[in-house]
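Presented below is the structure to which this report refers.
A single protein chain has been omitted from the complex, and every remaining protein chain is retained in its original position.
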Amino acid sequence: MKRQRTITQMREKGKTPEKQLSHEEILSLQEKDFRLLMLKMMQDIGNKLEAKMDNLQETLTKEIQDIKLKQEEMQNTITEIKNSLEAANSRIQEAEERISEVEDRLVEITDAEQKREKRLKTNEESLRELWDNVKRTNIRIIGVPEGEEREKGTEKIFQEIIAENFPNMGKESLTQIQEAQRVPYKINPRRNTPRHILIKLTKIKDKEKILKAAREKKQVTYKGTPIRLSADFSAETLQARREWHDILNVMKGKNLQPRLLYPAR
Amino acid sequence: MKRQRTITQMREKGKTPEKQLSHEEILSLQEKDFRLLMLKMMQDIGNKLEAKMDNLQETLTKEIQDIKLKQEEMQNTITEIKNSLEAANSRIQEAEERISEVEDRLVEITDAEQKREKRLKTNEESLRELWDNVKRTNIRIIGVPEGEEREKGTEKIFQEIIAENFPNMGKESLTQIQEAQRVPYKINPRRNTPRHILIKLTKIKDKEKILKAAREKKQVTYKGTPIRLSADFSAETLQARREWHDILNVMKGKNLQPRLLYPAR
Partner (left out) sequence: MKRQRTITQMREKGKTPEKQLSHEEILSLQEKDFRLLMLKMMQDIGNKLEAKMDNLQETLTKEIQDIKLKQEEMQNTITEIKNSLEAANSRIQEAEERISEVEDRLVEITDAEQKREKRLKTNEESLRELWDNVKRTNIRIIGVPEGEEREKGTEKIFQEIIAENFPNMGKESLTQIQEAQRVPYKINPRRNTPRHILIKLTKIKDKEKILKAAREKKQVTYKGTPIRLSADFSAETLQARREWHDILNVMKGKNLQPRLLYPAR
């Protein structure tokens, strides 16, 4: 009787008494109790495994659900990115077209620039020729002290220079003076050399005759003091001549024998 | 015998008779039937749980498979996006370089512009000086009625004005007329004032003598009617003088005492 206990007695011990029943106890159970125990154990195993399975399912389903949510979120981000990238590509496309138009405009501007550059150069040359043309009947007298003209006038100084240096020259040249004046009009206080006197003659021949005579005489004077008579050139021609002289001097320094005295025009 | 039924009898009741067997029925089963029932129940539990597990596995594996497919698809999209973004960055890079070149070109153009602007200004000043130079032996006669020159010629009008206003002036000035004409060449029908007469003298001195005499006499006339004699300036110089007068008038209006009559040149 000691070993023959009822299930009821065993249940009083705890909630899961089955596992605690030893094999000996189970072997000593009455047939009826053994059968009830079997049914109970069968049910317990089923419940326990099903619960475990439900738990697993729940856990994994939750994980999968999270993954899917995250995936959806990422998919939305990707869609946004695709749209954003498409918009960026459109902007790039538009920017490229604008750049192309700008580049085309630059080519046009460069063409127009070159044409205008050429015209500007033509105008500058034309101006230089005009100035040379305007100045070609002029003689510059360099070295006559300032103030000499105050009493007798500038024209008279020129007449005196002709009389002093070229006494045999005809009177004609002297009556053909269109203009006689100091240049520039204002005295520059920072320069201590007298301003030039500019004589405009009517005939180019007269100018050439006087300058030729001056070159032959070598020393031209005004009241005994050396002065210089020179042709009058535009600022641009003087600049070109200076540059050309620099080149000639460099060539001479290198023992080259330049043939041209001035560049052909 | 009533309570001792066979499994076969029970099976005839339905497909899953076990669950419907009450504890009392199970307790009343013969030993052999109980044993068979136990084996059957054991097998059923195993099958049922395994089926459930297979079902779970299948469901979750399907879910995971879907996720992986979706993930692969997203990965492809991401790769595409990366490539597309890389291409976009290359285009941006290229566009930036083109913009830089354009900007460099603009700096060059701006430099060239400034140089050309300076040359253009120099040319304009040179032209203005040339025109002033060309016009500096000119006298403008303003107010002689149109048609007066028809019979006697324009030069004769000038000679009459000199004789009428400056009877003591030497004959020399009169023989030094290079040109005498109405300007402009065509009559503008919308202006009801007579065109000016332009006299080109040979010597600047003659022009100055005549204009000085005109200023001293104050009232110059042609056949008794007042006319004006004036120097001839380039359009640009006239424009500059007008602008300068505007400034002087504004200064006078503000009670300032401008010292300069004309801007220094």
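Read from first to last, the chains carry the letters A and B; within each, the first residue is number 1.
To be clear about the criterion, a residue touches a chain if its C-beta (ideal position, glycine included) is under 8 Å from a C-beta of that chain, and two chains touch if they have at least 3 such contacts.
Nothing here was measured: the structure is a model prediction, and the numbers come from that model.
For the chain left out of this panel, the touching residue among B:27, B:74, B:169 or B:248 is B:74.
Annotation: of B:27, B:49, B:142 or B:248, B:49 touches the absent chain (contact as defined above). Only one of B:99, B:142, B:169 or B:204 touches the absent chain when the whole complex is considered: B:99. Interface with the hidden chain, as seen from chain B, comprises residues 31-32, 35-36, 38-39, 42, 45-46, 49-50, 53, 56-57, 60-61, 64, 67-68, 71, 74-75, 78, 81-82, 85, 88-89, 92, 95-96, 99, 102-103, 106, 109-110, 113, 116-117, 120, 123-124, 127, 130-131, 134, 155, 177-179, 185-186, 202. One chain is missing from the display, and on chain A it is touched by residues 23, 26-27, 31, 34, 38, 41-42, 45, 48-49, 52-53, 56, 60, 63-64, 67, 70-71, 74, 77-78, 81, 84-85, 88, 91-92, 95, 98-99, 102, 105-106, 109, 112, 116, 119-120, 123, 126-127, 130, 133-134, 137, 202-205, 264-265.
As a working rule, only the chains that are shown with their structure count from here on.
Averaged Cα coordinates give chain A a centre that lies 17 Å from the centre of chain B.
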